[in-house]
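Let me give you the structure first, and then I'll get to my questions.
Other chains dropped; remaining ones untouched in position.
Chain IDs A, B and C follow the sequence of writing; residue 1 opens each chain.
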Amino acid sequence: MLIASLRKELLLQWRTRSQFMAVFVFGAATLLLFSFGVGPNAEMLRTFSSGFLWLGLLMSSTLTLSESFHGEMENRALEGLLLLPSDPRALYYGKAIANWLQLTLLGCALVPVMVVLYDAGTTQLLKLLLIIALGAAGLSAPGTLYAAMTAQVRAKQTLLPLLLFPLIVPALLASVKATSLVILGDPMQQSRSWIALLGAFDLIYWSLCGLLYGRVVEE
Amino acid sequence: MAAIDVQRLARRYGRRWALAGVSFQVPEASVMMVNGHNGAGKSTLLRILGTAILPDGGSASVAGFDVVKQRQDVRKLTAILSHQNYLYESLTARENLQVVADHLGKSRGGIDALLAQVALDARANDLVSTFSAGMRKRLSFARVLLQEPRVVLLDEPYGALDPPGFDLIDAVIRDLKSRGTTILMATHQVERAARLCDAVITLEGGRIAA
Amino acid sequence: MKTAWIFVVLGVAFLVAGSYLGLFVAPAEEYMGNVQRIMYVHVPTAWNWMLAVLYAFGAAIAFLFTANAKWDARLEAGLEVSTLLAFLLCCQGSIWAKPTWGVWWDWDPRLTSVAVLLFASIGIIALRGFVDDPHRRAVWSAVATIIASVDLPIVYYSVKWWNSLHQQQSSPQTVSSQFHLPLRLNAFGVLFLMIGFIMLRTRVANMNRARETALPPMTEHAGEIA
């Protein structure tokens, strides 16, 4: 069942792959805009680079997340699947995993943009990848839940970030901190503990949201 | 035992009763038609029986299972053709059916035959977003058949179909009935449906008309 | 109804007494001077805010298990009162922070978690405004409240860790005994006021719901309404 759900999600994402490009360009544009906001101050840019990277990813993620429910809502296809019946948890994890993959990819794609714009490079690429994957997981799990909720009401584009952003703060903070340690140097080996913290968030979100999803999508 | 058993069923939207106490039974392997004016509550009734929405009062059971407390069991045995057609616009006709088969844990083998049955085999690999109104209806009908339900709920099955489509629906309904399936159908095509039906109820303002 | 008003009156009385003591009787604090007297409302607000959040969390859990609309009304009341308290807390804190820290705001663990929860609950209230179906509205806000409340300890600890290098808070243990009485009085004052408000707000929510779900009579054929 999870396989079926995941397969469907990946197929849908593949069909709307131009969306991914658009979201990436959007994310890159956001990074650019941040650097506008800060002005021509190279040192400052480098200091804030990881914060901006994650803010950019956060902004883009709401697009990815709400888009992932667009096709479900057009003809109420999601309701159709629930009535088959399908296990809501399988539907949830399928979509959450697909969104996680897409956000991880997006995060990785934004790294070079950050390096170029903010002059913030690193050699610890594997560690950075790990952080991005964990942070994306922290975004995707509650994000998918809230996107399911807001997809069913008017003004979804507004409500989704409204509900999601406050919630995401801890995962975001941990990701920013870990990323900035990777970029700016980590003499005291603190990044490990941040990564562990991030993993703990992910665990909580992924289990809690899976439990609650059924309540959200059933009437 | 009746395949569908509805007791004093009620459902409201905001401050208006869409169903205000409806009771009836449908015996197994029979076809019942639900009549009624626009806004009489037909779709609401079918959506409750298909467990898409919850009732606010009364009770109903489908294939012996309660539509509130045993939703998953009801869902295993019923299929609903709704005003919403439950199709993914960005998938092709075949992929739409494949998704359903996968989620049901069925093999994908019978899909091509089904598409041929609803005369969509030539368009099987086209996206649903390029389909005309009638073609969508055909595909969502195929989706219902794929579920091999014991109880079928049809909301306006003839809508948007062409005359060969009407005949297709009639033939399938006869076939389903002969294989023991129970069918509840809401439609405004009274004369056509009357030829198929074993029983008729008429709704009026959420109640069964006298 | 009557009890609610008794609580409100009691709360006001305690607050007046506590504030009088705090403002005119208790001595000014050594370093901060008179600004410090904000503490007499600030700290009680903070304690009671936490209680209100807990209350909303409990109501959300109870709703998901019982599906009883009464819990939804309680959740709504708890949510709104906790939002109000969080907002007041931020205002009081900011007024205090400006003269003491020289800024309106600072990202320390307490402040951050209050802000996060303030925004989260505003978001949930906004969500309620968008959902017309009462059942859905109740389920969704319960789900969102649970997630936000679970988030609270996480935020607190993560931010604490994050800012561990530059803590700016002085510790409550340094408070001298002369400050205790007004503080206690005000704490109970805010508590009673809060209980009164929650009761009143619950009543309004129940009435709103009743109005929203007021229906013309059905025939005698109709089933019982859950």
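We take it that a contact is a pair of C-beta atoms (placed from the backbone, for glycine too) under 8 Å apart; a residue touches a chain by one contact, two chains touch by 3 or more.
No experiment lies behind these values; they were computed from the predicted model shown.
Written in terms of the labels on the displayed chains, the full complex in this file has the makeup A x2, B x2, C x1.
Throughout what follows, only the chains that are shown with their structure count from here on.
With centres taken as mean CA coordinates, the chain nearest to the overall protein centre is A. More C-beta pairs touch across one of A-C and B-C than the other; that pair is A-C. For the pair subunit A and subunit B, the distance between mean C-alpha positions equals 38 Å. Chain centres here are Cα averages; for subunit A and subunit C they lie 30 Å apart.
Between the CA-based centres of subunit B and subunit C the separation comes to 48 Å, rounded to the whole angstrom. Shared interface positions of subunit A, defined as residues touching 2 or more other chains, are 219. Within subunit C, contacts with two or more other chains are made by residues 135. Residue ranges of subunit C in contact with subunit B, taken from their complex: 132, 135, 212-216, 218-226. Across the interface of their complex, subunit A is touched by residues 50-54, 71-72, 75-76, 79-80, 82, 84-91, 95, 99-100, 102-105, 143, 147 of subunit B. Those residues of subunit A lying in contact with subunit B across their complex are 1, 3-5, 7-8, 11-12, 15-16, 71, 74-77, 79-86, 218-219.
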